[in-house]
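Only one protein chain is missing from this complex, and each of the others stays in its spot.
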Amino acid sequence: MTIPKEKLLRAYRQMKTIREFEERAHAEIMNGQIPGFTHLYTGQEANAVGVCEHLDELDTIISTHRGHGHCIAKGADVIGMMKELFGSSEGLCKGKGGSMHVADIEKGILGANGIVAGGPPISVGSALAAKIRDNGRVAVSFSGDGSVNQGTCFEAMNLAVVLKVPAIFVIENNYYSEHTNISYAVGCDDLKARTEAFGFPVFMADGCDFFSVYEAAGKAIEHARAGNGPAGLFAEQGRFHGHFVGDPQYYRAEGELDDLRENSDCLKVFRGRVTTDGEVSHEELDAIDADVLALIDDAVAAAKAAPRPTAEQVVEDVYVNYGNA
Amino acid sequence: MTIPKEKLLRAYRQMKTIREFEERAHAEIMNGQIPGFTHLYTGQEANAVGVCEHLDELDTIISTHRGHGHCIAKGADVIGMMKELFGSSEGLCKGKGGSMHVADIEKGILGANGIVAGGPPISVGSALAAKIRDNGRVAVSFSGDGSVNQGTCFEAMNLAVVLKVPAIFVIENNYYSEHTNISYAVGCDDLKARTEAFGFPVFMADGCDFFSVYEAAGKAIEHARAGNGPAGLFAEQGRFHGHFVGDPQYYRAEGELDDLRENSDCLKVFRGRVTTDGEVSHEELDAIDADVLALIDDAVAAAKAAPRPTAEQVVEDVYVNYGNA
Amino acid sequence: MPVKTMRDAINEALHQAMAEDDSVFVIGEDVAGCNGSQGEVGSVGGVFGVTGGLYKAFGPNRCIDTPISESAIVGAAAGAALVGMRPVAEIMFADFIGVCMDQIVNQMGKFRYMFGGKSTCPAVIRFASGGGFSAASQHSQAMYQILTAFPGLKVVVPSNAYDAKGLLLQAIKDDDPVMFFEPKALYQEACEVPDEMYTIPFGQAAYVREGDDCTVVAFGQMVPRAAAAIDALEAEGISCDLIDPRTTSPLDEAAILESVEATGRLVVVDETPPRCSLTADIAALAADKAFHALKAPIKQVCAPHSPTPFSPELEAEYIPSAEKIIAAIKATLA
Partner (left out) sequence: MPVKTMRDAINEALHQAMAEDDSVFVIGEDVAGCNGSQGEVGSVGGVFGVTGGLYKAFGPNRCIDTPISESAIVGAAAGAALVGMRPVAEIMFADFIGVCMDQIVNQMGKFRYMFGGKSTCPAVIRFASGGGFSAASQHSQAMYQILTAFPGLKVVVPSNAYDAKGLLLQAIKDDDPVMFFEPKALYQEACEVPDEMYTIPFGQAAYVREGDDCTVVAFGQMVPRAAAAIDALEAEGISCDLIDPRTTSPLDEAAILESVEATGRLVVVDETPPRCSLTADIAALAADKAFHALKAPIKQVCAPHSPTPFSPELEAEYIPSAEKIIAAIKATLA
């Protein structure tokens, strides 16, 4: 599979944008600038980008509590997102959603979601709409290794097969749901087999390697887009931070985090590969890094300066209209 | 596997009791004597009896909306059950539960259940109690081919594996959930494989043959009782009536019902086999038939004569006690 | 004008809405029926027969049977609605909200708010609701009071065939998620229903009876029962307003308050248990905003604080009777 250089550069930019967004969000949370519960995607960037690079605005994604990466990869406005995290009324969701509910329907982003496995059934609905309209769209749901034991996830998978809709279930295995390892929470030995037994193919990817994810995601999405019904994608890659900011991470093996950052950093892996191949120069990537840093600097500055919501906005946006009452 | 004659006769008596109970209930519903929604088990008797003959009173079962057979097989008082169907205050549940909620905790019957797949999680709880107490008990949940797509069913299966509890999931495939065939509702081609992929063995049985069910159930229950975690049992056998009494059964193939009654009647199959083997005589079985008919006659007469609940009983039995309020 | 049952009126509304707008589709268990079997697909039309004929008229892409997976059904409706379809999902019995509550209250009901007003979710969920069939504790709950508590949802409870048609057509047109509760005890009840399409706006109560002595507010299957109670009282020279809010969210507060201002007395009737109920909700409304007009204690007529019993005698005692409504009205006049 050859990927045009332009696309490679864009993929890198997206991954780098997510990384910097998350690292700056982390810093601002530690500073007390960002309220609420925030779950960072650092380390898993290649998953989101490897999938979303196959999608356009009319395809949809739905995400999780750990949703920043998916939203950025699908094209959400980064400055609007940062403003949202800060709770500004200029945030993407006017400060009403926050980190766990970032959404941008016009970009096909059906939202981060605070309920584990809340997304897959909704994504099946989007896929069903695509099937009914016969418009070639697909619907991707991202969810974690912890989500696969929630009833809604199973129901969504079976319904997608029954209705043969173009739904792609992306399971991001970062080994932990909160403080519990997948080896405990998933009873069976082979989760891929358990999932495939629902009646659709599951493709495997190395989640720290953009190329691996991109290739596997391409197969899954192609399968669905061609009208063959749902497909699955499993991507394995640890997160670099705790479950939430402040997590003491007692569950980590000694050296696990260092090892992850050292040997499973999708940005390093990507840079290594494309520069070794000679397709892209370090300078080109460095230039992107600088761009991204500037963007995130701007985003944080804008978020800090952005207007705060006012009391009367609390009751706005509940309904399109609320009758005569 | 040889089964002592006494046990054979008891199994036959149980199956026949269920059959007559259901056929008389059917007649009384048609007469307008039994209120509410009633789902009959006729035709599937060998499932319930083939399983419950392995259990004693301290093991538990939990059932479904189609629960009469399981309850009788597990030892529920038949007269109390008939009174319950009629809504008498002397019914097993004082007329509060009716057909869909027959229960007898002392007999290890955790209830029929009106919610499809409501039972499996509860059964896992009973199995968990057995594991914690290390008392050798097992917990059986019965549910239908329609229940296997409900999220709670999957969650229960995975949790049972994770906690390695002695739960047995009996799936009764009578081919239909209401008016929909299993071939539509279950998306995958191989439900046994999908279930086994959760991480426990699934045994298959011919649900119109007591011996087949008894043998497979024995293996499943032994697996669980020995501390190996959960097991599954699939029994295939069509029901002789509609989903509920009054169902027009548009979904049946031509001649399907006649064929079922002719060729898949567990009572006939059983009689044929044990009399051919020479273990049991027709006369012995006829004598049981007569006993059972008399019992059911008594049950119906008793139910018709039984006292009706009174208004003040509506608010009784909600709580053990309700504080000072 | 032709007379139709509530079942037929709802069915007609579905046919008309689907014919008019091809983004409308229905989805649920056995809404077509016989899928995978040797019978004719579409010959069932829902266990209560409400979706009859839709499969034949609109085909498998618009009348969609599902496995028994209520969370997936609601999720599918929610997701399709987020991308512009107008799904009408059927959750057979309202009691089954238990197995799909999250998708209703935490997902579709909150999308718009969480997303800063930038999404619409024009989904309708239909439920067969309430008691009267000896269907016992898990198949008899009204449940609309529970969903009324959740901002972001609109909640509709028709009490007759005419309203059911107009409210359902409004629900399908509405850009917010609408929970449509069909009191199953009323499916066979008939009244005059125009053949044409028409809508009834949300948040507009119906005045079912007009009178001077007491205001009665009733919901769903309690509306005809309250009407019967009021009619019986006429002979005794007692006349009452009877208000059917038709939608519990939005609620036509003005209609209720105006009536209470005039009569000074209020009886609220519903078939649910009393705690955190609509009867309490309406009583509390009046105890604040019509307080100075009140001449007597506000009476709630509802089921007791117990699950629904099976036995017909018990259920008859459980669900408010016309007698109990009469007694409550008289109590306010005592």
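Every chain is named by a letter (A, B and C) in the order it is written, and numbering of its residues begins at 1.
As a convention for this text, a contact is a pair of C-beta atoms (placed from the backbone, for glycine too) under 8 Å apart; a residue touches a chain by one contact, two chains touch by 3 or more.
This is a predicted model, so every value here is computed, not measured.
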Chains shown that the absent chain touches, full complex: A, B, C
Residue in contact with the excluded chain [from A:Ser147, A:Asn173, A:Thr195 or A:Gln237]: A:Ser147
Residue among B:Ile18, B:Ile79 or B:Leu92 that touches the chain left out of view: B:Leu92
Candidates B:Thr38, B:Ser63, B:Ser126 or B:Ser143 - the one touching the absent chain: B:Ser126
In chain A, positions touching the absent partner: 35-37, 87-89, 93, 95-101, 113-118, 146-147, 149-152, 176-187, 249-254, 256, 308-311, 313-315, 318
Residue ranges of chain B at the interface with the undisplayed chain: 60, 62, 91-97, 101, 103-106, 110-111, 113-115, 118, 120-132, 139, 151-152, 155-156, 158-159, 162-163, 316-325
Those residues of chain C which, in the complete complex, touch the missing chain: 71, 95-99, 101-106, 109-110, 113-114, 136-138, 145-146, 148-152, 248-249, 251, 272-273, 275-281, 283-289, 291-292, 294, 296-300, 304-307, 309
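One rule holds for everything that comes next: only the chains that are shown with their structure count from here on.
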Most distant chain from chain A, judged by the mean position of its C-alpha atoms: B
Rounded Å distance between chain A and chain B, as computed from the means of their C-alpha atoms: 45
Residues of chain A touching at least two other chains: 151-152, 155, 158-159, 162
Per-residue overlap in chain C, given as positions that touch at least 2 other chains: 66-67, 69, 71
